[in-house]
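Below you will find the structure I want to go over with you.
One chain of protein is taken out of this complex; the other chains stay put.
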Amino acid sequence: MTKNLLISEIARLVGGIVSGSGEKIITGLNKIEDAGEGELTFLGGAAYQKYFPATKATAILVKRDFEKSRSDLIYIEVDDPGKAFLVILTHYFTPEITLQGIDPSAYIHPTAFIGPNVSIGKNVVIEEGCVIGKGTKIFHNTVILRNTVIGDDCLIFQNVSLREDSVLGNRVILHPGVVIGSDGFGFTPDQNGVYQKIPQIGIVIIEDDVEIGANTTIDRAALGHTIIKRGTKIDNLVQIAHNVSVGEDTVMSAQVGIAGSSKIGRHCVLAGQVGITGHIEIGDNVIIGAQSGVPKSLPEAGTYFGYPAKPLNVALRTEGHIRNLEKYASRIKKLEDKIVQLEKLLEKPQA
Amino acid sequence: MTKNLLISEIARLVGGIVSGSGEKIITGLNKIEDAGEGELTFLGGAAYQKYFPATKATAILVKRDFEKSRSDLIYIEVDDPGKAFLVILTHYFTPEITLQGIDPSAYIHPTAFIGPNVSIGKNVVIEEGCVIGKGTKIFHNTVILRNTVIGDDCLIFQNVSLREDSVLGNRVILHPGVVIGSDGFGFTPDQNGVYQKIPQIGIVIIEDDVEIGANTTIDRAALGHTIIKRGTKIDNLVQIAHNVSVGEDTVMSAQVGIAGSSKIGRHCVLAGQVGITGHIEIGDNVIIGAQSGVPKSLPEAGTYFGYPAKPLNVALRTEGHIRNLEKYASRIKKLEDKIVQLEKLLEKPQA
Partner (left out) sequence: MTKNLLISEIARLVGGIVSGSGEKIITGLNKIEDAGEGELTFLGGAAYQKYFPATKATAILVKRDFEKSRSDLIYIEVDDPGKAFLVILTHYFTPEITLQGIDPSAYIHPTAFIGPNVSIGKNVVIEEGCVIGKGTKIFHNTVILRNTVIGDDCLIFQNVSLREDSVLGNRVILHPGVVIGSDGFGFTPDQNGVYQKIPQIGIVIIEDDVEIGANTTIDRAALGHTIIKRGTKIDNLVQIAHNVSVGEDTVMSAQVGIAGSSKIGRHCVLAGQVGITGHIEIGDNVIIGAQSGVPKSLPEAGTYFGYPAKPLNVALRTEGHIRNLEKYASRIKKLEDKIVQLEKLLEKPQA
């Protein structure tokens, strides 16, 4: 995506002061190490200083006290270069979703209610009783089964699968391949050990401003509902089992798995590949490190890590001890040798 | 899903005795903590007793000796409330699959054989030589490539991908986004270390009564077949590699991964995120705890856990020792101090 933006105009947006020609044009944004001719970048924290001497950017956002040692760059001085960059990115470069209108190849059941200004792509299927709120865009080949309710201004990409009775709030984003409302994994063995399916008659509720990553799966509840609360962001290939509840403003990185009926609090962070066992509770403001396995409830706010997950300081001390095992083993051996010597020494005088 | 069911009729189904008005109607089922007006619930094990005083259910299944301390509830007394609840759930609330007929937008190759009473949704593609058994339902936008054979009364949800020559038994359920028969991951490096593809010419066989979760992937064999045997249940986002064999009545939770050519026995339980390396054998009746990594064969029945997986009692003892490492380290230190003291003591008399 390229634009033609006056540097002076950009500086005005972020309250910055230009050193160099504000009349020049930038056409794009990039990271300092990758930026080229015509691009604006920013100088982030200490780790990025090394890229400054060689950056090929045309313009750069820097802190107000920055020493402008290169004369070939146009500087925009601001309080917080990273934040200013983000403001510019969001203001000028938020991608436009061009899907428009309702494609004639889409199937919309006559009983479905489609709000004003909805866009529906090719080969989309919307079954009976569905409701699609105003301004929502649904990309090609997505399939929405009966009685699903979708709020306003949602963005649903291609090849998404919504099962019956799912409920989505406003401004929900579903990336390609997402599955919502698939049956929970519920079976009971009969007297021969043959598993019989337990009907999964609950639903999935996704509240406002939730974003769900590509190929993530969220199962419907056995009874009641699986719920993802307002503002929570879920990455790709995550598994949310039946009857799970996830609080507001929580983030989950890719490949996290949450087993049935567990409750995750608000403002939590679950890093990549974390596994949460079933029927436990994770409190608010809990941070769980990558690949950790959580076998029991963590009601207290804090940072946890490991397999099984422990408070971070305990996990780090434990890891330190494990790294020291070689030394401990040789210290034990040394002690044993010394004991033998001492025993001999004590036998002698008695002899 | 709501119904209108007489409590006396429900009680008759499960051989229960009603205390209170059997002429009342219940409209749905729910968990004791979530149940409301008009709903039937059940009182499960000890962990659920705490919800009894406050449940808003209209009726509740309880054990025959239960003290009916609340007079506002209608009780149905049975031998096993949980089991009775499941019977009622299955009898009255098994969701109806309403897909009917063969949609004109579906493409069915003239050489494909479609049995009686098959339902095929919109934009489904069924290529040449496929066979679809009687009563099978295939939802919208699913794609089935050449010569795939599907048995009777299967349920295949939307956006499923079946590759060529796959074989499915009867009553198989595939949830949205499942991929069956994708190429196995087989490459051989040439003299320059550039990987050359090994043709994957085997197939996938899914036997009767297997259920496969959303976005799970099962690769075709390099040669011969990958097989999932009768009654096995597989959760979401599971990976089954080429030439794997999974025995009857095994269950696998979400995000399990099984590498190439491994054999899993019957009646096994693989909990979430378990990884099984390639070319090993897991015996019958093996239970493997969540996130465990299995690097070698586990021929004996039993419960295993950990990374690498060990028998559960060994894993728990090991975990106990790891938790004690802090203490062990300080005990070693103390011993070293004492040895120094003893050595001094012994030097002195000799001096």
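A few remarks follow.
The first chain written gets the first letter, and so on, giving A and B; residue counts start at 1 in each chain.
Keep in mind that, in the parts below, a residue touches a chain if its C-beta (ideal position, glycine included) is under 8 Å from a C-beta of that chain, and two chains touch if they have at least 3 such contacts.
Here the structure is a predicted model, which is why all the values come from computation and not from measurement.
Of the candidate positions A:Asn4, A:Thr98 or A:Gln191, contact with the unshown chain belongs to A:Thr98.
Of the candidate positions B:Thr94, B:Asn117 or B:Gln239, contact with the hidden chain is made by B:Gln239.
Counting the whole complex, the residues of chain A in touch with the unshown chain are 1, 29-31, 34, 86, 89-90, 93-95, 98, 105, 121-123, 139-141, 157-159, 173, 175-177, 209, 211, 213-215, 231, 233, 235-237, 249, 251, 253-255, 267, 272-273, 290-291, 307, 319, 322-323, 325-326, 328-329, 332, 335-336, 339, 342-343, 346, 349. Touching the omitted chain from chain B are residues 107, 123, 125, 141, 143, 145-146, 159, 161, 163-164, 177, 179, 182-183, 185, 187-189, 193-201, 215, 217, 219, 223-224, 237, 239, 241, 255, 257, 259, 273, 275, 277, 293, 295, 307-308, 317-318, 321-322, 324-325, 328, 331-332, 335, 338-339, 342, 345-346, 349.
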